[in-house]
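Excluded from the complex is one protein chain; the other protein chains are retained at their positions.
Then we have chain A:
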Amino acid sequence: MLHIYCPHCDEHREEEEFRSKGEAHIARPPEPESASDEDWGNYLFFRKNPRGLHHEQWFHAVGCRKFFNVTRDTVSYEILETYKPGQQPVVTAESRNGSASDKGAAK
């Protein structure tokens, strides 16, 4: 079971208190009226789904009921950081591997 640090509650809690809410930092099309079907399709359905580092949203469902972001390795499941919405991750594929892709983690 994952032990997840909620940046709002300032505490580690057990995974069961949380819900995973998928890829983080997905930008909604800025001009909904003029966005194409392709823009909408990409926004709604297409995902990075990386084998390696993933920046994702979690929801503290039976705690503070707030959203936050997590950087997690999708192979080892290790959580490298958690941060509040609006903030940017410190740990990225580049910063961790010193290479420009997350392929390094794909082995």
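The rule we apply is simple: contacts are C-beta pairs under 8 Å (C-beta built on N, C-alpha and C of every residue); 3 or more make two chains touch, one makes a residue touch a chain; residues count from 1.
One rule holds for everything that comes next: contacts and distances are computed from a predicted model.
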item: Record-based protein name (UniProt) of the chain missing from this complex, from "4Fe-4S ferredoxin-type domain-containing protein", "Stage 0 sporulation protein KD", "FAD/NAD(P)-binding protein" or "Sarcosine oxidase subunit beta"; value: "Sarcosine oxidase subunit beta"
item: Among A:44, A:62 or A:90, residue touching the chain not depicted; value: A:44
item: Touch residues of chain A, complete complex, unshown partner; value: 1-2, 15-16, 19-20, 22-23, 37-38, 40-42, 44-51, 54, 56, 72, 74-77, 106
